[in-house]
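The complex appears here minus one protein chain, its other protein chains still in place.
As written, the chains take the letters A, B and C, and residue 1 is the first residue of each chain.
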Amino acid sequence: MARRTAIVATGQTYHKSIRRDVNGQELINEAVVRSLEDAQLTMDDIDGVIIGNMDHFEGINYVDCWSIDGSGGYMKPTMKLTTGGTTGATLAIAGYHMVASGMFDKLLVIGWEKNSESDTTGGIITCTDPIVERPIVAGAISGLACEAQAYMHKYGATPRDAARVSVRDHKHGCNNPHAHLRLDLTIEDVLHSPVLADPLRLHDMCPRTDGACAVIFACEGIAEKITSAPAWVLATANRHMFSDYSDVVQMASLLSMVEASKELWGKLGIKEPLKKVDVIEMYQPYSWAGMMWIEDMGLCKKGEGPRLIWDGVTDMGGELPINPSGGVICTNPIGATGLIRAAEIALQIQGKADKRQVPDVQLGVSTGFGGNWWTDMIAFGKKKPA
Amino acid sequence: MPEKKTDLLTIHSALDAEQPFRWSAGRYRSRFMQEIRDHKRFYGIKCPKCGKVYVPPKRVCGPCFVEMDEPVEVGPEGEIMTFTILRFSFVDPETGVAKPVPYAYGAVKFDGADTQLSHFIEYEDESKLRIGGRVRAVFQEDRKGSIKDIRAFKLIE
Amino acid sequence: MHEFWRNVEPIIYEGRIKVPYSWQAGETATYFLTRLRDEQKIVGKKCPKCRKVLVPPRKNCPFCFVHTDAWVELSGEGEVETFTIVRRGTRIQPRKTPFAYAVIRLDGADTRFVHVLGEVELGKIKEGMRVKPVFAQERKGSPLDIAYFKPVG
Partner (left out) sequence: MERIAIVGVGQTKHEARKIQDSFADMVYEAVKMALEDAGMGVNQVDNVITTSNDFWDGRTISSMATGDVSGARGKNVSCVEGDGTFGAFYGMTRILSGSYGTTLVTAYSKGSESESPMITNAAFDPIYMRCLGLDLVTACALQARRYMKRYGITEEQMAMISVKNHLNALSNPNAHLGLKITVDDVMKSRKVSDPLKLLDCSPVSDGAACIILANEERARKITDKPVWVKGVSFCADAYLLGDRDLAECKALEKAARKAYGMAGIRDPRREIDVAEVYDAFTYQESMWTEGLGFCGPGEGGKLAVSGATAKGGDIPVNPSGGLLGAHPVIAGGLIRMVEAVRQIRGQAGAMQVKDNVKIALAHGVNGVCGQSHCVWLLGRNPN
């Protein structure tokens, strides 16, 4: 029978645009040490290490082997997973399966990126097909801009609506000491920031960040000894469809979110996620996604996203706060970002989110985004699943 | 720790450092690009199960997980499904140099195709660019069997 | 297979990945590399738990997962533990073939140091040979500030 599995501890670096004082292994070590302190464990207690980042941002091959100096994986099972932007969520999902399977009792899961070490857009472009797409593609930003244009065209949303999402997340980010950006922006600040690719402006976009996140997964029986409030994994779902960018036809809605959320809510028996879910940490690399993808997630009907945002439903204090940590618009060390989302939900469930704590969180969801408009979702609960 | 605070070192990759590759386009994309190079024509491939026409063509229809075979000529005209105008320059990993801006980039669905080929869109007047706009490919004079044989798509007035 | 897709002249795209990288050395590696550059000295760092002197130095000991503390200055001399004479050249090697890489046990260090041998008759290299570093004229804070190790005496 599957073993119930929980996140019992988390550790994050203080994410910054550049960490000149540490190399990649030392950045990883910082997060790992903090997670061990949070769990009151030592590296000897850890049975295995899984780690992920995106290779071409640091230009290091076989990172599972290279990272041993910082990850603590010496003479332990060590493995690397990578799936682009969704890497962090892929790692969290792997953390769940590896422990629930009985093969590990206490597993250390690490996501990291030092985006300052390369030109991020130049690096991300290498994800495209080298023959048909790469010679002409214009980076992740252009793809997102095309999606926003299609949504604007179909549902009449405006850059001002998008700015409201950005203002929300920047405000939330001010409560998060780990956030890379902590700017209390106004709608006008966002609208007047330089346009990168129509209709996206600078403050609609996420920054480039150096950061690492380490999370410890443990099985039932051990999790309860490590923490009084394990964040139990209730369900996971992901879709990484479309091998070719030319297939990503549905530009005004995120098809992978539609499919993954349908599976996740089905597994949880939830008909109305807006009512049942207490907090969401969404991998939302740009403001427009904050309106579009919550529709695809089933929080409201298509085209109603902007209204939900303007009504404050997703603000702190609203019915369903989204991105209390400030989210990806405040912090984006790409390989760690999906795992930071899971870690932040664990902090919410454990009541350890300090100034960004949403009161009485019973059910939280973290997501991952990346690749050819892929989506990963994980649901965490305070109550141990039956 | 070090007595005097030296400024922290950064190790730079050599200027000419690069990883060379020789990627095979594969049978389906090779034929696609030869048709563009030799006849300025566009070909997709049709799924026997769901009827979807993929441009560029490939071996397997993802949703149906079946092998495809039937070539279908598409275009020459198409429709802008979505687009953007790039105003921010970045390093192009092919050349290691920043690409000059502004330029338009968008997804074009050929008449008869079900997927969309993304490419540059050339324009004189920015305001004329819109979703649904009708376009036609403009070709390089000297074509070499690369996706860049299409110089860009241009709006049909 | 439809005739259209048969005996197609395979198109090959000769491309490259040319992303500029700038790796931050961090405080520990900066100290090691600047001592090479400025004082032609090889330093290691000691782990308080296993008492190993790590060369090159690391901020935390990979074996014990604790922070290293004491800096240790080494004479730079050592002995060859193993070596290889490289015959097939590649674009990224620092010297023309044939040349030798060696794993060197530096006096006072507990981990081995890998570098290039120079000013040596390749046929004469053998395990246990005593070697010492020869520093480059022009040094810029890189492991290649040591041009090579050559036999002692």
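A few points about this structure:
By definition in this document, a residue touches a chain if its C-beta (ideal position, glycine included) is under 8 Å from a C-beta of that chain, and two chains touch if they have at least 3 such contacts.
In this text, all values refer to a predicted model and were calculated from it rather than measured experimentally.
Put simply, the missing chain touches A, B, C once the whole complex is considered. Annotation: of A:30, A:105 or A:129, A:129 touches the absent chain (contact as defined above).
Interface note: of A:6, A:27, A:43 or A:93, the residue touching the hidden chain in the full complex is A:93. Here the missing chain is touched by one residue of B:20, B:48 or B:76, and it is B:20.
Touching residues on chain C toward the chain that is not drawn are 8, 10, 12, 15, 17, 21, 23, 25, 29, 33, 54-56, 62-63, 81-88, 90-94, 101, 103, 111-116, 127, 142-144. Touching the omitted chain from chain B are residues 11, 13, 19-29, 58-60, 62-63, 65, 67. Touching residues on chain A toward the chain that is not drawn are 1-3, 5, 23, 52, 54-69, 73-84, 90, 93-94, 96-98, 100-103, 123-124, 126-130, 236-243, 259, 370-372.
Following the convention adopted for this analysis, only the chains that are shown with their structure count from here on.
Between the contact lists of chain A and chain C, the overlap consists of B.
Relative to chain A, the most remote chain by averaged C-alpha coordinates is C. Here the CA centre of chain A is 29 Å from the CA centre of chain B.
Under the contact definition stated at the top, the residues of chain A that touch 2 or more other chains are 20-21, 59, 119, 122-123, 126, 130-131, 134-135. Shared contact sites, meaning residues of chain B that touch two or more other chains, fall at 8, 10, 13, 21, 23, 25, 29, 33, 91, 93-94, 96, 146. Across the complex, chain C is touched by residues 18-26, 29, 42-43, 56, 58-59, 68-70, 72, 74, 114, 116-119, 122-123, 126, 130-131, 134-135 of chain A. Across the complex, chain A meets chain B through its residues 20-21, 59, 119, 121-123, 125-126, 130-139, 141-142, 145-147, 149-150, 153, 194-200, 241-247, 249, 251. For chain B in complex with chain C, the residues that touch the partner chain are 1-2, 6, 8-13, 15, 17-31, 33-34, 43, 69-71, 91, 93-96, 145-146.
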